[in-house]
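Take this structure first; my questions come after.
With one protein chain withheld, the remaining protein chains of the complex are depicted in position.
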Amino acid sequence: MSLQSNKIFNSHLRSRAIRGMVFYGICLVCVCIGIAALGTLLVQVVSDGWSWLTWHFLSDYPSRHPEEAGMMSAIFGTLWVMAMTGIFAVPVGIGSAMFLEEYAPKNKLMQIVEINLANLAGVPSIVYGLLGLAVFVYWMNIGRTALAGSLTLALLVLPVIILASREAVRAVPNAHREAAYALGADKWQVIRMVVFPGAFPGILTGSILALSRAIGEAAPVIAISALVYITFIPTSPMDRFTVMPIQIYNWVSRPQEEFQNLAAAGIIVLLVVLLSMNALAIFLRNKYQTKSDE
Amino acid sequence: MNNMTSPKSVLNTSQLSVYYGSFLALKNVDMAIQANEVTALIGPSGCGKSTLLRCFNRMNDLIPDAVVEGKVLFNGKDLYGSEINPTEIRSRIGMVFQKPNPFPKSIFDNVAFGLKVNGYTGKMDEAVEWALRQAALWDEVSDRLKKSALTLSGGQQQRLCIARAIAVQPEVILMDEPASALDPIATLAIEELIRELKQLYTIVIVTHNMQQAARVADKTAFLMVDDARGGYLVEYDATSKIFTNPSDSRTEAYITGRFS
Partner (left out) sequence: MKIRESFPERAENPISGTIVKYLFFLCVLISLLTTAGILYSLLSQAIGFFFEVPLIDFLTGTRWAPILKPQAYGVLPLVCGTLLVAAIAAVVALPVGLATAIFLSEYAPDKIRRILKPLLEILAGVPTVVYGYFALTFVTPQLQKLVPDMLVFNALSAGLVMGIMIIPMVSSLSEDAMLAVPRSLRYAAYALGSTRLEVSLKVVVPAALSGIIASFIIAVSRAIGETMLVTLAAGATPRMTFNVFDSIQTMTAYIVQLSLGEAPHGSLEYNTIFAVGLLLFVMTLIMNVIGHLVVRRWREVY
């Protein structure tokens, strides 16, 4: 065989370069589709809802008359639910992560636990709602209360918190554990004094993100609370409740344009809360990352 | 060293320097690589020998903050000239890497990859067989060409990577410590192959193994590094001269093992 000559290779360099450029353009357009949709959504929401976003909107109860309606009960419902969800889910998530990373033996049961966690993360949220309805509302007889809603959401975000906490625990260098053991610490001391403090920022970040997911969820909460007309602030976990996404759903699903604008105002409030939580999480993550790089 | 620019030299560098960001990896290298010879680049780790090798097929382009200064001439043409397409250059100057890196495809598809990419118009089967025979791998794999390349041993994988590189019939083959991840027997097979291949190709090989350089190379370049200057070329001459009668005391110190 002869060495490379134009007869046997037809490299089409020019057309390949053009194809490459076209492909690059296609990729760029695809990236823009998602971002443009996000931008359009935000513009649409703000332009519809901005003028409705007033103090009385935040401090009044829902009403049949759009100009009088506000979302105070939903805001306080969300605060109640978020706090209780955090109280239930975060400690359990941390405990699970500690067991799985620091104690778990390698056996059949732990394999089942791993598979189970992976699958729980993929269960549709409405199915959690059905679980809460059957188990918390009726079987445990808690009723359609804020407590039942929070327990349900806690189970929903638990896999997310466990995943984030495990990553944080795994990121604690083994050298730190060994150094503590070498000073005579026992296992519980190592976990308490070395592993937990080292993993804390990561756990915090993951928990905030998980809770921000919880307060955006409407489907499982609707299954628990149904669509109630609430004109009071819950004063105990055993009160009936509504949350911001349900209030928004309620307004969007009405045909009058005024209610749709109210929904947009509600969405602004919800998104501001979510974005601040995300920003807080990103801030904590960056602070933590620069620290560990030093 | 400009007088080494004879008609036979394939690659010439002049005042070649490479920066990674603000880090100076290689400084002011002048050398000429002769056709149909094996040229070895030796030196302590960090001396820039792999960086130099990667200048020859513009692989440094793929590192975001790498800056190449000075000139590299390929058959007299500026390799970094604006009219040069690095893609084309890489199909004419092949490369074999430190660790065998076959694609997770079949043995056949690995060898055929470069042929397909470069629009080969002849018979694919024949070209693949030719390359595999050249790489002394045909007899071992002819009955399982459709099997995954990952089923081969490390030495076989590396010869497959050589077959993949020569399938497109480049003029030059660059080898970056091609045997460092292999056992001694596989290493001997690769060295045997390199000596065969120089009939058809110009070969530049980076090696950390001085015996290997002595066994396979016609010419040897010794590079060094110091903190102030980055990597630089100390001495470049016929291999026999470098290993028996080096003109620079630092070369002598290195080849006699006084530092590494």
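Letters are used for the chains, namely A and B, taken in the order the chains are written, and counting of residues starts over at 1 for each.
The definition used in the following text is that a contact is a pair of C-beta atoms (placed from the backbone, for glycine too) under 8 Å apart; a residue touches a chain by one contact, two chains touch by 3 or more.
Quantities reported herein were computed from a predicted structural model and do not represent experimental measurements.
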| item | value |
| --- | --- |
| Sole contact to the chain not displayed, among A:40, A:111, A:256 or A:276 | A:40 |
| Residue among B:49, B:90, B:198 or B:219 that touches the chain left out of view | B:90 |
| Candidates A:19, A:56 or A:287 - the one touching the absent chain | A:19 |
| Contacting the left-out chain in the complete assembly, out of A:75, A:168, A:199 or A:248 | A:248 |
| Residues of subunit B (touch criterion as defined above) contacting the omitted chain | 57, 59, 62, 64, 87-92, 94-95, 97, 99, 101-105, 113-114, 116-118, 150, 161, 164-165, 168, 174 |
| In subunit A, positions touching the absent partner | 11, 16-17, 19-20, 23-24, 26-28, 30-31, 33-35, 37-38, 40-41, 44-45, 48, 91-96, 98-100, 103-104, 112-113, 115-120, 122-131, 133-135, 138-139, 144, 155, 158-159, 162, 186-188, 191, 212-213, 216-219, 222-223, 226-227, 245, 248-249, 252-253, 260, 263-264, 267, 270-271, 274-275, 278, 282 |
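FYI, only the chains that are shown with their structure count from here on.
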| item | value |
| --- | --- |
| Centre-of-Cα separation between subunit B and subunit A, whole angstrom | 51 |
| Subunit A-touching residues of subunit B, taken from the complex the two chains share | 85, 87-88, 91-92, 118-122, 127, 130, 168-171, 200 |
| Subunit A residues within the subunit B interface of the complex | 1, 3-4, 7-13, 16-17 |
